[in-house]
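Input: one structure, supplied below.
One chain of protein is taken out of this complex; the other chains stay put.
Letters A, B and C name the chains as they come in the text, with residue numbers starting at 1 for each one.
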Amino acid sequence: MISIISNRVIVLLFTVGSFAVLIYLMFYVGERRKKIFHIKRLPPIDAIEEAVGRCVELGRPMHFTPGTATLTRMEAPGTIAGIAILGYVARLAARLGVRLIATCQMPETYPLVRETVRESFITEGKIDYYNDEDVIYMPQVKAAAGLMQREHVGANFLMGGFWHEGLVLAEAGAIAGAINIGGIAAPVATIPFLVICCDYCLMGEELYAASAYITKDPVLTSTIAGQDYIKVACVVLILIGTILSTMGLTQFASLFAV
Amino acid sequence: MTLRKIERLDPRYLFLILLVVASIPMIIPLGLPMKAGALTEKAYLIIESLPPESVVVIDACMSAGYGPELQTQFVALLRHLLSRPLKVVIVSFGTEGPMLFDMALKGGLISGPKVDLEKYGKVYGVDWVYLGYIPGGETAFASFARDSWMTKVDDENTPLDELPIMQYCKNIDDWSLSITVTGGSFEQYIAQWSAAYGTTLIMGVPGVSAPRLFPYVATGQLAAMLVSLRGAGEYELLIKQPGLGAQLMDILNLTQLLIVLSVIIGNILYFAGRLGGQK
Amino acid sequence: MVVVEQLIYGICALSLWSLLYRENPIYRVAEYFYVGFAAANAFVLAWEAMIRIAWTPVTKGQYIWILPIILSIPFLLFFYDKTRSTYMIPISVIVSLGTALGIRGAIHAQLIGQIYGTMGSLIKATGLDTLNVILIAIGSICSIIYFIFTKEIKGSAAVIPRIGRIFIMATFGAAYANTGMGRLTNMSGIILNLWKTDAIYIIPVALAVIAIDIVRQRMQRGSE
Partner (left out) sequence: MRALSLRDIAIMITFVLGFFIIFEYFVKWPEVNTMASNITQACTVIAGLATIVGVGNLTRIHIRNLTRRGPNYLHSIVLLCAIWIPLVIGIMYTRKTPSYVYLYNNVYGPISNAFFAVLAFYILSGAYRAFRARTFDSFILMLAAILVFLGNAPVTGNLWAGFDPLGSWILNVPNTAGYRGVIIGTAIGQTVLAVRVLLGRELGYLAQKRE
């Protein structure tokens, strides 16, 4: 017998509702009307250019890793955002002629990291500077702690999902005398370490908003706007629910008891 | 300015201090006092209250990197489950689970004394079973909940229909309790087991992951939680079978105080340096 | 009689910890072994899962299960430039499934679960509980508003994201402390094994090697 699972109706409504808002914003507002929403300043992204400049002066290489969240996990979006920022950093490295060492722990993400760096060098017309061996597959990326000290890196970018290796790489970067720029959405437990040990750090969703902030692409910025509208909707729902429950009317809240 | 020099201390001196402080309890056993926390006690009471023949699925998803932190929790929980009249279905969703499950049975450096099965008089295939490693993370949780026979064979490749215990455990509706001792994928377990089917879920987690799970304890999606070595030490206290957990608590106490001290000293030197600079 | 395994344990742990002194060839051996074995272990487990979940049913006649194996062939072709782009097919299968499962989990457990958790009545049994629940409600709402990007909240309302950021900082402080406890547990496990087992014989050897290295560096610096 085919039926909708009763206690998941509210989840279905929320999914369909948020998809509708996002699809409207992405296709109509973003692609057709090309509206670019202003995104508030993200200091860590502005600091990227400064860090690459520092590496040019000191003649030291840079290290970038898009984190250790595999694409089949809940934290996958962090890796996808990390790879988008990798493209930006790789283009800067190609343009300013700085050696970029990219390490990647996840086998299925490794091809993406390689292609992203190669694409960036091609778009900057510097394909002959692209070195295949500087994009390293490391089944345990925390081993890059040794590599950073060996190569004496000048800037260390950690963008994506990190667990314990986040602190190892941040501290190792600091000990190697590099500017540490971190960005992590999930898992939340690692965020404090990058906030403390990095010079600049994107916290939580700021990482997802970073690719929109960099590219100023109408589709990306409109989805960030959609994200904010859904957030406001959640806050309104919470306020209504809390007020009603405090008055004893818990039917509204029990709708969400799933 | 000596203050400036001390603040810029080479980190290697700090590493040395930590090594020395951590080694003190090895020379003089301190035996500091310890009381079981609320969350650990809740896990103990849930298992104690299970009626006989209830099916308990426990996921040995530890990894060697966490060392004693998760291993001691799994050993304490396994000992408690085996001393109760329950049907214990053990599975591993983590790549290193199988190896560490064997280590728990045989005893090891990070595991403490072995879990000797003879003491509990349990028969394999009737009272407990080990289904081995299932890859895929969240996708595997979803499939295993829907069909607990998905592996088709147990870890020794004996077909499941030859194991009487599996008649009690077809899918998640038969589970009375699900436990996972894991270093990651917490939200996925909650989403695919507790939120999706309302199954009682207990987790053994490393210290690093505990704070972000307290909101799920507040909403009841997570019934109880063992946090890091402290949880294991307390659980060993509750089941009155001391193991590696209690032994390591002395080192943990001293080294945590050392970190608090270094944060305070670091800040005093920082502000003293800045005040000195302004003067 | 000295237990060999415990000696190996001491060698492995201390050669890895030698990174704390400085990056050196002994540490590099441990690092390279670790990287290599991790790759081998991941592959072997994936291979066993493939045999058990996909290959055995095929041998028993359920030919549909050959599909995941065929879809994995592009991973072999990845190393030839002409056929490299075929990897997009298996990657799209993995990503679409992971993303879809991620959404289901995120909206159900994280979004709806936490919204419901925040909707409790503000009046509780004791005065302290009521205060705590009010604080949680204010903190939750303010920290959600902190993450609004497309609108710079100015004026008196700017206090809301400010309060949100303070609650988030308290959360990160708690996370820092609990992570610290976890890592110290790891270390204490190793310290216990280094002192209480035959691994103790490796400690003087390690100290001697480091002492020699310090002296050698001092002499080099002296001679420059």
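By definition in this document, a contact is a pair of C-beta atoms (placed from the backbone, for glycine too) under 8 Å apart; a residue touches a chain by one contact, two chains touch by 3 or more.
Since we're looking at a predicted model, the values are computed, not measured.
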item: Shown chains that the omitted chain touches within the full complex; value: A, B, C
item: Which of A:G67, A:P139 or A:G154 contacts the chain that the document leaves out; value: A:P139
item: Residue in contact with the excluded chain [from A:V29, A:I45 or A:L112]; value: A:L112
item: Contacts of chain B with the absent chain, listed as residue ranges; value: 9, 11, 14-15, 17-18, 32-35, 37-38, 63-67, 98-99, 102-103, 108-110, 134-137, 139-140, 142-143, 146-147, 150, 207, 210-212, 214-215, 218, 230, 249, 252-260, 262-267, 270
item: Absent-chain interface as seen on chain C, which is shown; value: 5, 8-9, 12-13, 16-17, 19-20, 25, 28-30, 32-50, 53-54, 64-65, 67-69, 71-72, 75-76, 78-79, 85-104, 106-108, 110-111, 114-115, 117-118, 132, 135-144, 146-147, 164-181, 183-184, 186-187, 189-190
item: Chain A residues that touch the omitted chain in the full complex; value: 1-5, 8-9, 11-12, 15, 18-19, 22-23, 26, 70-72, 74, 77, 80-81, 83-84, 87, 106-112, 114-116, 119, 133, 136-137, 139-140, 142-143, 145, 164, 167-168, 170-172, 174-175, 185-186, 188, 191-193, 195-197, 204-205, 208-209, 211, 219-220, 223-224, 226-227, 230-231, 234
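FYI, only the chains that are shown with their structure count from here on.
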item: B-C compared against A-B, more contacting pairs; value: B-C
item: Inter-centroid spacing, chain C versus chain B (mean Cα positions, whole Å); value: 15
item: Chain A and chain B: spacing of chain centres that average the CA atoms, whole Å; value: 29
item: Multi-chain contact sites of chain C, meaning residues that touch two or more partners; value: 42, 97-98, 101-102, 104-106, 108, 113, 116, 171, 175, 178-179, 183
item: Multi-chain contact sites of chain B, meaning residues that touch two or more partners; value: 65, 136, 138-139, 187-188, 191, 195, 208-209, 211-212
item: Complex contacts: residues of chain B adjacent to chain A; value: 11, 65, 136-139, 183-185, 187-188, 191, 195, 198, 208-209, 211-212
item: Interfacial residue positions of chain A with respect to chain B in the complex; value: 7, 70, 72-74, 163-164, 175, 187-190, 258
item: Contact footprint of chain A on chain C as seen in their complex; value: 19, 22-23, 27-28, 31, 34-36, 38-39, 42, 78, 84, 87, 90-91, 94-95, 97-99, 101-108, 111-113, 115-116, 118-123, 137, 140-141, 144-145, 147-152, 168, 171-173, 175-176, 178-179, 183
